Structure formats: C-alpha cells, structure tokens
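These notes concern the structure reproduced below.
Just one protein chain is left out here, and the rest sit where they should.
A and B label the chains in the order they appear, each numbered from 1.
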Amino acid sequence: MAATAKPIQSIHAQEAEDDLRENLLFDPRPRSEINSMVMESMQTAGWKFWAVTTFVALFVLVALFGVWIYLILNGMGVTGTDRPIYWGVFLSNTVFWIGISHTGAFVAALLRVIKTNFHHAITRVAEFMAVFGIIQTGLSVFFHLGRVWRSYWLIPFPNERGLWPDFHSPLSWDFMAITTYMIVSGLYLILPLIPDLAMLRDHSTGWRKNLYRILALGFRGTEDEWKHLRAAIKIFSFAMIPIMVSVTTVVSWDFAMATRPGWSSTVFGPFFVVGAFHSGVAALVALLALIRITMKNMKYFIRPETFDSLGKLMLIISMAWAYLYFNDYIVPWYGGTSLDRLLLKFHETGPFAPMFYLMLTFNAVIPWALLWNKKIRRSPWVMFIIGLLIVIGMWFERFLIVPGSLTISANPFTWRIYQISWVEVSLTLGTVAFFALLYLLASRFLPFISPWEVQEGQESHTIRKVGKAGLPSASDID
Amino acid sequence: MTTKTKIPEVAVSQSTTDQGKWGMVIDQDICTGCQACVAACAMENNVSFVGEDDIAYGRGMHWIRIERFWKGDYPKVASSYQPMLCQQCGHAPCEPVCPVYAAVHSASEDLNLQVYNRCVGTRYCANNCPYQVRTFNWRDYARPEPLSNQLNPDVTVRQRGVMEKCTFCIQRINAVEDKAASENRQINDGEMLPACAQACPADAITFGRIDDPNSKVSQKARDGRGFMALEELGTLPRITYLKGGSLHGSNG
Partner (left out) sequence: MSDDGMTLLALFQEVDPAAEAVEKLREMGVADERMNVVSGVPFKEEILGRPRVRTHVPMFALGGAIAGFALAVFLIWGVPFLYPLYVGGQPMFPVPPLLVVGFELIMLGMLTATFLGVFVDSRFPSYEPKFYVPEISDGEIAVFFDCPAGMQAKFEKAMQSLGAESVRTVEAQEL
C-alpha cells in the first residue's frame, strides 16, 4: 500500500516553479549566447525586410517631406484649418506623438527605479520610442507654423534684432520643455547603450567594427567606468519621471491657458499626463509584439510574461484615464456655461459623434473587458491588437480635443465644422511611416535588447527554496 | 536698441484710467448692414481678396465684418446688424500667448498692435480671441492688374503665414498726430476717422478719444443703450455698442 502518487502540494510547487522559469530572468543563458542572439537578430534580414524598408522610405520621402514642401510653398490654406479652427490635426498629432514619446522614457525610467522583474528586455525599445517619437512631435509642430522658416525666432539667443521670445506664452514654455525632453531622452538612450556598443565593437569586423569602436568611446567595463555610468543612469532615471509629467503638462497648457470652451479646464495637466501614458504603453506593447513576431531570437527575450505585466499596467492606466476624462466631462455637464454644455452635446450628437463613441470603446471598454484575463494578456497577437486599438482611440481623443473643441467659440457667427484635408492625412501617415522607418533602420545598427542589462537581471534574480517552494529572489548586485 | 521708457508696473491695463485712449461707439440701431465699412476697410488696409471657395470655408480676411442676427419667425422677422472688429482690448487675451512678441500693446496709443514682420504664424492669438476678429493669411492671394493700383502706400502687404487684424487705422492716427505735432497743437476731435467710420453712410460708427470726456465718442458712450461685447470675459474692450429702445428701433 505504498503511496506512489506525489502529494498535491509538491505538484503545485513544481508547476509554480516551472511557471517562474518562463520569466526571462529565471531562464538564464551564458552571456556569449545572449550576445550572439542579439547580434544575429541585427544582422539577419531577408529581402522582405529590405523591400518593406524601401517602400516605407519612399513613402516618407513623398508623403512626408514632399507634401511638407508643398505645404510650405502654398501656405496653410491647403490644410483644413480656418476660422475658428486655427489648430487642426497637426496640433493633435503633436500631442499624440508627445504622449507616445514620453511614455517611452517614462517606462524605462520608472521600471528601473522601482526595480521590476520584467523591464530588462524592454527598456531599449522604450528608449527608442522616446527618441523616435519626439522627432515626430517636432515635425508636427513645424508643420503647423505659418512661417516655419522663421521658427528659429522662438530660440532665445542674443541677436541683432534685439528681440527675444515672449515667455508669457505657453508656446515658449512648450519650446523649452520639448527641447529639454528631446535632448534628455537622447542622452538617456545613449548612456546604457555604451556598454552594448563596446560588445558590438568586440564582436564585429570591417567597417562595422570601426564604427562601433568610435561610438563605444573606449569603454571597457572597469569599476570606475561602471560606477560613473551607474550613478548617471540612476540620476537620469529619477529625473525622467518629473520631466515626463512636466513636459506633458506644459503641452496641455497650450490648450488650458486659452479661453476657448472645452480647452480652458484645470484638469488638463493630469489628464494629458495619464492620456500620454495610456497611449504610450499601448504603443509600446504593440511595438514589442511586432518585434517579437518579426525579429529573430526575440521570442527568448520578449516573453508572454512581459505582455502579462504590461497588460496589468494598461488596465490600471485605462481606469485612470477614464476617471480623469469623466472629471473633465461632468464638471461642464453639471455647471458649465451654455457654450460648455453645447460643446458636450456636439461631441455626443454632432458629426464627430462616431469618433467619440469609438474613442470610449477603444480606450476604456475594450481594455476593461479583456485585460482581466491572464490568457489574453499573455498572448502577443491579442495584445498587439488591443494596443493598436488604444493608440487609435487616443488619437481620436486628441482629435476631439483640438479641432473638435474649436468648433464652438464665444462668437456663434464663426462656428464651423473642421474638414480634414489630404495634406493633413498625408503628413499624419508620413509621421507614422517615419517612426517605423527609424525603427527599421535602427534595428540594423543598434541592438533592440540590452545584453548587459539582461545579464545583470539574470545574475541578480534566482529561485530560492523557502520551505518546500521555490520562490523568486532578487539581489542588488549593482 | 535703447529705450527710455520706465518699466510699466503690474497693472491690469496699461492706461491709468482703465478705459483706454482711442475708442469707438457703434450704433446697432442705425446700422443698415450695407457693408460700406467692410469695403472701405479692405481698400484702406490692403486686405486680400480670397475668392469664393476660401470665403465659403471661413477664410475671409475682412478686418471688420457685419454679423447679422435674425429675431422672431416669419413673417414677423426682425434683423439686427453688429459690425464686429478688433475691440483693442485693454486686457487682450491675444497678447500674452504670442511666443515671439508679434502681438503687443502700444504704450503711447493704447492699442493692440500686430507686428507683421515678427509673426511666425502659430495662430495661438487667433484661437484665444473671444471675438474671433483676427484673420490669417492662409495663402498668398493674388492681386491681378489693375487691382494692384488700388493698394494704399501707407500700409504694408502681408505674406502668407502672417496674422492680421484691425488696427483702428493706425496709419491715419500716426499721420494726424504728426501733423498736429508739427503745428504744435492737439488733435481736434473728429479730425481723424478710420476708414470704416468715414465710409458709413448712416454715421453709425463714431471714433475718437475716449479718455477725453468731452469728445463726441465719449458722449455717445454715455448713452443709456450702451453695452460692450462679451464684457463678462474681462477683456476691457474699447468699443461700445448701442442697441435697443431708441427712436430708430430695430428694422421691421
């Protein structure tokens, strides 16, 4: 009568430990293997990749830069803006790209600061999103300027005109904030990249080796160099969080400082910050799913666990977004002026009403309905679709705020509905294509995964036996 | 660049009397909506003609426009006309939002200035104007011969991408002040009229110094029918509209 079956508890413990080993950090491989996996993903690209890249590059050339030159030569009349809708899709695109860009740096910084166990493989992709996204923001700002060739007048520098920019204006604060963020996110990308460039230098040959040798700046990995780098990354990570919040808020103040109904709302600061986070995490998830599906060896690094954790974050943020949107809605609904209430009615029953309801569906209903389920969260394909839908929903939200709200002004004689023009559509799609192009080109030169951070994560996380169970344990080895 | 002006103190309005220097009174009960003021302003200030399609899309560049309001149902319909132009606000919402100091307040004339050379075309000022009286050069509009002979040499022409608006005919103000200074006298009341006031066949627009309580415009502004457009926003406009309860009544 010997008991041959294993007791239930130890089966569960074994299953739990197997589940744990599905996390990248508990499934370690030698660093040399990680290095070669990353390099292989950078160097293997079939004809399909180059065909797509060429197509995207041509699209960017024509639909972005070609159409932009057409816009400059012909004036803003070729867009859909008019009185009273002086700001159209270009400005809503600006806010959209700021949202996506800022979340990149914010996620990389916040997850490093709170030391999660799933960020090691995703920080590089997030940092790229920050830099590539802010380029699209800058382009969108330049698109909307009537005399863009004079835009350097916003830079405060001593000049023979004796004129400086006006810092009473939220646009000047915007200029300072976006410039700060552009520079800082670029630096935040470069710092953790240096050790990876050293690795690439060691493993490359020919002209690539020369390129990486120059870019790696002579980094070796001595204790001194690591100490300075770690101190800097720590300062950057802590500073990035208030920077993200402040820059997004300053952009929201472009609208909140104006006296238009629907814009002059005190909740815009936090609302835009959370909205940025919402669209950005969704974009990050969609990007990670794409990278996992299309690039070699990425299935080892970007695992269902990553999507699971990011999915939980997406659910919480979508609730926060809905809370702030409701705040922004109920206050004018209850006690706003007649213009405020008319604007709300316009959102619900006007020509943009389908956009309004789709926005609510994509941003709140779909995440709330689906992201509770662990199986859904762990599936990269489904997360890609949910992420994409949220990004589209947030674009709708930005559209409703900028050209949508401008429909109604204090002077009813001038009310008019915005009609988007082909120039604006082309330039919007052009920025998306440019964003994709930058990623496609970067994938050939720079590693999307940071091998030193992955190794660091794997060395500091082990499975420790506590009683009968194997539990995750993290140590601060750096 | 040297400036000897004293740095202005913190104040809601530049002017100490809080009511400005140059102002206007527009009598809505006399206005017939004939649009002579619109035409005269366009001639005087080299305002571009944008064409049928653009104006239907809300790109009209008239610095003054006649807003027509209907009251009542057919057949007892009454119309009233309100000429809307830049109110030259004392506390202008369009000024602080310009990032390049293209919309500033004149210290000497207490007017809201638009500096065409400086404008980069962000259009934040136009978004912020509650009266929506600022117009933007959406394109370079053509002025084919012989229309170009009609241009006023005292006023510049504006490039595409530049914001413009009513200036109370500041070129005429400057001309009259120069003349008065060279003759060592003050400007007489009524010596200078902007194009719209000059052209109005009903004399519905009165213009002058509102800081002088004896000027015609100040006397008319004290008429019991006076109100200011969107006064509750606190923009301190310099234009008083007169409406309702007079001998003339409203049309119909």
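What to note about this one:
Criterion: a contact is a pair of C-beta atoms (placed from the backbone, for glycine too) under 8 Å apart; a residue touches a chain by one contact, two chains touch by 3 or more.
Bear in mind that the values here come from a model prediction, so they are computed numbers and not experimental data.
Considering the complete complex, the chain that is not shown touches A, B.
Across A:Met176, A:Ala353 or A:Val425, the residue that sits in touch with the chain not pictured is A:Met176. The residue touching the chain not shown here, chosen from A:Phe65, A:Trp226, A:Tyr323 or A:Tyr357, is A:Trp226. When the missing chain is restored to the complex, the residue among A:Arg21, A:Arg150, A:His168 or A:Arg416 that touches it is A:His168.
Where subunit A meets the omitted chain, the residues involved are 30-32, 35, 156, 162-164, 166-168, 172-173, 176-177, 179-180, 183-184, 187-188, 190-191, 195, 198-199, 201-203, 213-214, 216-232, 235-236, 239, 242-243, 246-247, 250, 253, 452, 455-456, 459, 476-478. Mapped onto subunit B, the footprint of the missing chain covers residues 1, 3, 5, 7-10, 12-14, 89-96, 98, 101, 103-105, 107, 112.
In this section, only the chains that are shown with their structure count from here on.
Centre-to-centre separation of subunit A and subunit B, using mean CA positions: 46 Å.
Every residue of subunit B that touches subunit A in the complex is listed here, in rising order: 1, 54, 57-60, 65, 67, 84, 93, 96-101, 118-124, 126-128, 130-132, 135-140, 159-163, 230, 233.
Against subunit B, the residues of subunit A that register as touching in their complex are 74-78, 81-84, 86-87, 144-148, 150-151, 153-154, 162-166, 168-172, 175, 254, 257-260, 406, 409-411, 413-414, 416, 419.
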